[in-house]
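Of the protein chains in this complex, all but one are displayed in their positions.
Up next is chain A:
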Amino acid sequence: MTRAVVTGIGIASPNGLGPTAYWRATLHGEAAIKPITRFDSANYWAKIAGEVPGFEAGRHLQGRLLPQTDHMTRLTLVGTDWALRGAGVQPNDIPDTDIAVITAATAGGYEFGQRELQKLWHQGPEYVSAYQSFAWFYAVNTGQISIRHGTRGPGAVVVSEQAGGIDSIGHARRQLRKGVQLALTGGMDSSLCPWAWVAHQASGCLSRNNNPKRAYLPFDRDAAGYVAGEGGAIMVLETPESAAERPGTRIYGEIVGYAATFDSKMPSREPGLKRAAELALRDAGMDASEIDVVFADAAGIPELDKAEAEAIKGIFGPYGVPVTAPKTMTGRLFAGGGSLDVASAILSIYWSAIPPTVNVENVVPEYELDLVMNEARHGKIKAALVLGRGKGGFNSAMVVREYR
């Protein structure tokens, strides 16, 4: 079977731009959830978020791209540049038809969309941007990456709420198996504008606690919702043969297992997260005992935390595996969250360290979880399981391993 290795990682996270800065901050437990600055939150009860600081799109992208792109597309394009640079891929290294682009989305270029909706209804149709037809829609990031890098292979966009970041990487691996050499994949997301915020508040999932240290507490007895953030990760995924064509290419790790399941609406049915994890392990041909760390979905909502803890306990036994949720530092990044978790798992393997879960103080004892809290744990990590869930019933699991 065709193997899939990660050779480049582009990260834009509230606590760091680029894999080096992100990893340093994450290992040190640097939280980046703060009061919202991107819009006036006075009229909303949720007032904190994980914003990517210091990102000046104009320093990285040509001026002509700015009027036609939403913030999330700019993050994506810059993240992709970084991932390709890290992988040492130069134009023409790889035939353009052998490169796939597979991204995840949740709500598209929502801030751009709000602005154009406002122009339409406040000023009139003639004021709407000619770019609205594509700047807002869910497919935009795949299209823009393809144009920017001249890739003419397969393109796709998957939307499965917050599980999508994992699904996109799973689908990219499928493309390698179908014969492409390299895929640009993952998700970067942002929806920090008033019209998106109204939807986030309506989701019933946001924390009402505006103390950044007490708002998002997955697995804690005080868990009461999550904090929204922006950013994510774009990765270069390729076959080992493709990477070998560029001597000196660093291989961070390998994607060895993936599965997705869905939760039934019927309360009598068990939630599908455990099954997704088991199927991903089976796909990897691995036993649970070979997993050194679980990057949890960590919803921060008591019933979902309980279901996840039960799934982990069911597979690994009580306190059977270190579990962590670095997203407690950034908030949940929607389509970007799953792919940033996969990137974190790969960095964990590469740097032999498990980043901590921050702010959580009192894990519900019945969960019987070995949650890595406050400080990173150092030591050899050979394989990691990444879990992700999306509102509506989506479950995804991915197994990553050191490349041998």
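Simple rule for what comes next: contacts are C-beta pairs under 8 Å (C-beta built on N, C-alpha and C of every residue); 3 or more make two chains touch, one makes a residue touch a chain; residues count from 1.
As a convention for this text, contacts and distances are computed from a predicted model.
Engineer: Which name from "Tetratricopeptide repeat protein", "RNA polymerase sigma-70 factor (ECF subfamily)", "CRP-like cAMP-binding protein" or "Beta-ACP synthase" does UniProt give the chain that's left off?
Structural biologist: Listed in its UniProt record, the absent chain's protein name reads "Beta-ACP synthase".
Engineer: Out of A:Glu51, A:Asp81 or A:Glu161, which is the one that touches the chain we can't see?
Structural biologist: Of these options, the touching residue for the absent chain is A:Glu161.
Engineer: Among the options A:Ala105, A:Ala277, A:Ile315 or A:Val363, which residue touches the chain absent from this view?
Structural biologist: A:Ala105
Engineer: Take the complete complex as the reference. Which residues in chain A touch the chain that isn't displayed?
Structural biologist: Counting over the whole complex, chain A touches the hidden chain at residues 39-40, 42-45, 68, 96-97, 101, 105-108, 110, 114, 116-125, 128-134, 137-140, 142-144, 146-147, 149-161, 163-164, 167, 171, 174, 177, 191, 194-204, 259-265, 269, 272, 275, 390-394.
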